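Left out: one protein chain. Kept in place: all the others.
When the chains are written out, they are named A, B and C in that same order, and each has its own residue count from 1.
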Amino acid sequence: MFEDLEFATSLGSDNHSGVHPKILQAVVAANRGHAHAYGLDEVSKLAALEFKRLFGDTVEAQYVFTGTAANVLSLSGLVKSFEAVIASEAAHLQQDECGAPEKFVGCKVMTVPSRDGRIRPEQLHTRLQRQGDQHFSQPRMVSLTQPTELGVCYTLPELRAWREWTTRKNLMLHIDGARLVNAAAFLNCSLRALTADIGVDVVSFGGTKNGLLGAEAVLLFSPLAKAHFKFYRKQAMQLSSKTRFLAAQFYAYLHQDLWLEIARHVTKTAQDLAARLAEIPEIQVQHAVESNALFVRLPKAWIGPLRERFFFYVWDVEQNLCRWMISFDWQPETNTRLVDAIREVRECFREK
Amino acid sequence: MFEDLEFATSLGSDNHSGVHPKILQAVVAANRGHAHAYGLDEVSKLAALEFKRLFGDTVEAQYVFTGTAANVLSLSGLVKSFEAVIASEAAHLQQDECGAPEKFVGCKVMTVPSRDGRIRPEQLHTRLQRQGDQHFSQPRMVSLTQPTELGVCYTLPELRAWREWTTRKNLMLHIDGARLVNAAAFLNCSLRALTADIGVDVVSFGGTKNGLLGAEAVLLFSPLAKAHFKFYRKQAMQLSSKTRFLAAQFYAYLHQDLWLEIARHVTKTAQDLAARLAEIPEIQVQHAVESNALFVRLPKAWIGPLRERFFFYVWDVEQNLCRWMISFDWQPETNTRLVDAIREVRECFREK
Amino acid sequence: MFEDLEFATSLGSDNHSGVHPKILQAVVAANRGHAHAYGLDEVSKLAALEFKRLFGDTVEAQYVFTGTAANVLSLSGLVKSFEAVIASEAAHLQQDECGAPEKFVGCKVMTVPSRDGRIRPEQLHTRLQRQGDQHFSQPRMVSLTQPTELGVCYTLPELRAWREWTTRKNLMLHIDGARLVNAAAFLNCSLRALTADIGVDVVSFGGTKNGLLGAEAVLLFSPLAKAHFKFYRKQAMQLSSKTRFLAAQFYAYLHQDLWLEIARHVTKTAQDLAARLAEIPEIQVQHAVESNALFVRLPKAWIGPLRERFFFYVWDVEQNLCRWMISFDWQPETNTRLVDAIREVRECFREK
Partner (left out) sequence: MFEDLEFATSLGSDNHSGVHPKILQAVVAANRGHAHAYGLDEVSKLAALEFKRLFGDTVEAQYVFTGTAANVLSLSGLVKSFEAVIASEAAHLQQDECGAPEKFVGCKVMTVPSRDGRIRPEQLHTRLQRQGDQHFSQPRMVSLTQPTELGVCYTLPELRAWREWTTRKNLMLHIDGARLVNAAAFLNCSLRALTADIGVDVVSFGGTKNGLLGAEAVLLFSPLAKAHFKFYRKQAMQLSSKTRFLAAQFYAYLHQDLWLEIARHVTKTAQDLAARLAEIPEIQVQHAVESNALFVRLPKAWIGPLRERFFFYVWDVEQNLCRWMISFDWQPETNTRLVDAIREVRECFREK
């Protein structure tokens, strides 16, 4: 089946890749007999243990279908409609959810300028001036993307400073961790160190972009986040029935630390690629490469021909800035093929 | 993996079963290389053709993750927040969505009493009296479940009468078809005859309960239903990224009419079971068996011991009415095992 | 100004009347100099004392513009989007808010059948069966209309039974008291006896229908109801700026018990009218007259000519059942004029 279809190699997004073979095997293995729906099955119990092993005993992991849903449901029990979540202006929450937080939570997303997706507590000064003023959406949560949409990581001290500051200001702390695993690989720390040990309230923990078929988890740490989650999830149309197949994906991903193997691989592959691009003077890599993303400024003329061979998105048209995302199945040889293609395009234009 | 887990045989729901082998094969087959996300892949194109083959050229099929989402997104472009959808009081839309239509669409669900889940246009008389009255949520759509939550089917003439009446009253017509395929099997008609040929505006077309891993489709027929669907879906957190894996499931399900094979199988198996239950005088099967559901009234004492062997839900505690759902993998031998178990329980209590 | 306009005498609604002269005087008297907006003015402080005098020290009275808003904001801090409020199927909350609770709170309104608008705890049995079931909107509040939309009153023992039952079931208790004053007049008890002493959580306390220019109050009793009210009100677009003019209306209405004078007057006038209608054999008054409403079954032919003289609404077309509402400015002579008109119409048809 599908033998005739062509499947390319893409830099477009880490969701252009398919499913990691071990994860797909787990889905197949879970396909036996009947099981209770809605998370009451045996596979879900095994997966829950894996989450506790990696994030500590206080975590409650709940599945949803998309990253947008993970972000929105991270807010739903914690942010009331008259409150606001504060995020970087580059945040997925602000730029790429088509207003789902506003629609489902009814709240405001307040943004803070940022060059590389990171924000600092000092930037929020004016946001907190109108506390108690009924005319103004009341800030209630800070959402940090780790690594950011621009591929850089908050350090552990930075995260700790955020927690300390948000606690002092009576704000909740959320981490949008669609690629949180890559931050753990880059910072060489455990997932727990990045979350439970910091004291975050709730985390969007990505799966699909890291090799799963299609599953995300919301990691609930604070009691308030846990209190009504299952009802909000159902009302958000995110309650899966054959949950064992979502659980199986996460089980295979977490068990035996496949997540770390993949995260190290993509981060290292992205850094290797950046090193090789450094040898091409016409190309500048913007931002530090601390995850699986490269933001690459190319000569304008190269973009078209290169996209025909390896699809990618132009992030900023005016700056000829392109985003290249490395998927779990990207190999050293793929890097070589890509660099070769760049050199060919370069030659082509040099000749003219 | 998961070799040690126990998987029972369940009558609890048709989502207690796993994935049909041919459908899982398609998922595995689609796992090659990279593909565009969000439905722009080649598998999605193939699946789209299958939908057009079965539902006619006017159909636009869009995937979502759950039946709740299919129902809510069937409303979102067609029903405004000050309007209402009318449904049977037994409708999933009213009883089992945890208020998702109210939350996401902002509209009212108006209900009409029903014994077997079917409703008739005559029942809506008073609902339409206040047309134009700004104090009253304005009826805009009728939603019929086919087959109903009680397992019976609207006939084709009944559906045609509904379309004629709703058109006359300027109402849209939605079909909640979580198990629409079973109605096609029972009525021995095409899927197109049940939908496009009737002139329905939008259909929730079930997958997960019929053997898929996890996917539902919204079938958009009228231009208004199509107009903004993709934006509402994204905002409803229902846009899958690795869409090829949802499309692969539907492709395998529709291609070579696997859907019909499964639908005939479960409907016939349910009817066979009903016939064998007729021989047990203590048992009454309520409602005609026109799908894969049996509503079975049991002696109260039998319920406990029987549920230990084959899990099922008690639909109405006071009436000892139980719901038995037949999944795609239920075999004639499973019927035999079940009837044997009933006879054993019966003996056990007779002896006392 | 407006000297040439014709203003009729209407039975259509108690909001067809204007403003009680003493209340309008208070508005005029409050029009001096400048005052802080949003309830921080001196008139608001005086009115707050009146509310405490009549409802006890635990009350916090907050103004809104409409009865719909009072009902919706009674829910907003107490009922989450995945929860439900239970009301009579005749309730204004269900029939006459154009879906405002669904839109603004996102919750479900669950209805219970009723002949005269009153409901009994026994009717809620099946509504509470699915507690904890994530697929089902969770009942959280019971809303009683006092007097009901059909003009009858819950007795104090009935109210106490409701409070006891809702407390046992962990439900909040709301009273829609658009005409609560009339219940106090009919039951000959204080406003406090009907609310704080019962232990209700929140009350919609009507003003406009009882002689105010345009103002309603939400009476907050339980701490949770008070907690975030001002933010929900602002977000619900119900925060008045020149609040002194709303406060002045309520001050004049409560001070020196003008409310009671009006309530006794309209209730007695309605009962007097019912007594006089009893002498006309073709007319039946349905429901006990325990407020300012009469539900009157008339010969079909009389309706047209009578409506031309005194406007009213036909409540149920098939039963020729009409609703007559008595406003604060309806006099004994108006009753006489109305009865004379009825007799004239009667003669007119008798002759034919």
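What we mean here is this: a residue touches a chain if its C-beta (ideal position, glycine included) is under 8 Å from a C-beta of that chain, and two chains touch if they have at least 3 such contacts.
Bear in mind the structure is a predicted one, so any value in this text is a computation, not a measurement.
Visitor: Tell me the shown chains the invisible chain touches, ordered by label.
Guide: Even though it is not drawn, that chain still touches A, B, C.
Visitor: Touching the left-out chain: which of C:Gln131, C:Ser241 or C:Gln319?
Guide: Selected residue, touching the omitted chain: C:Ser241.
Visitor: Among A:Asp96, A:Asp197, A:Asp257 or A:Asp272, single out the residue that touches the unshown chain.
Guide: Once the missing chain is taken into account, the touching residue is A:Asp96.
Visitor: Considering the whole complex rather than only what is displayed, give the residues of chain C touching the chain that is not shown.
Guide: Touching the missing chain: residues 1-3, 5-10, 12-13, 15-19, 21, 24-37, 42-43, 46, 64-66, 68-69, 72, 97-100, 103-104, 208-209, 213-214, 231, 234-242, 244-246, 248, 251-252, 311, 327.
Visitor: Which residue numbers on chain B touch the omitted chain?
Guide: 38, 80-83, 106, 134-135, 138, 228, 230-235, 239
Visitor: Spell out the interface residues on chain A facing the chain that's missing from view.
Guide: Considering the whole complex, chain A reaches the absent chain at 81-84, 95-99, 102-103, 106-109, 129, 134-137, 317.
Basically, only the chains that are shown with their structure count from here on.
Visitor: Is the contact between copies chain A and chain B built from the same residues on both sides or from different ones, judged by whether over half of the numbers are shared?
Guide: Result for this pair: same.
Visitor: Between chain B and chain C, tell me the centre distance in angstrom, where each centre is the average of that chain's C-alpha atoms.
Guide: Their C-alpha centroids are separated by 43 Å.
Visitor: Would you kindly tell me how far, in whole Å, the mean C-alpha position of chain C lies from that of chain A?
Guide: Distance between chain centres, rounded to whole Å: 52 Å.
Visitor: By residue number and range, which residues of chain B touch two or more other chains?
Guide: 97-99, 103, in rising order.
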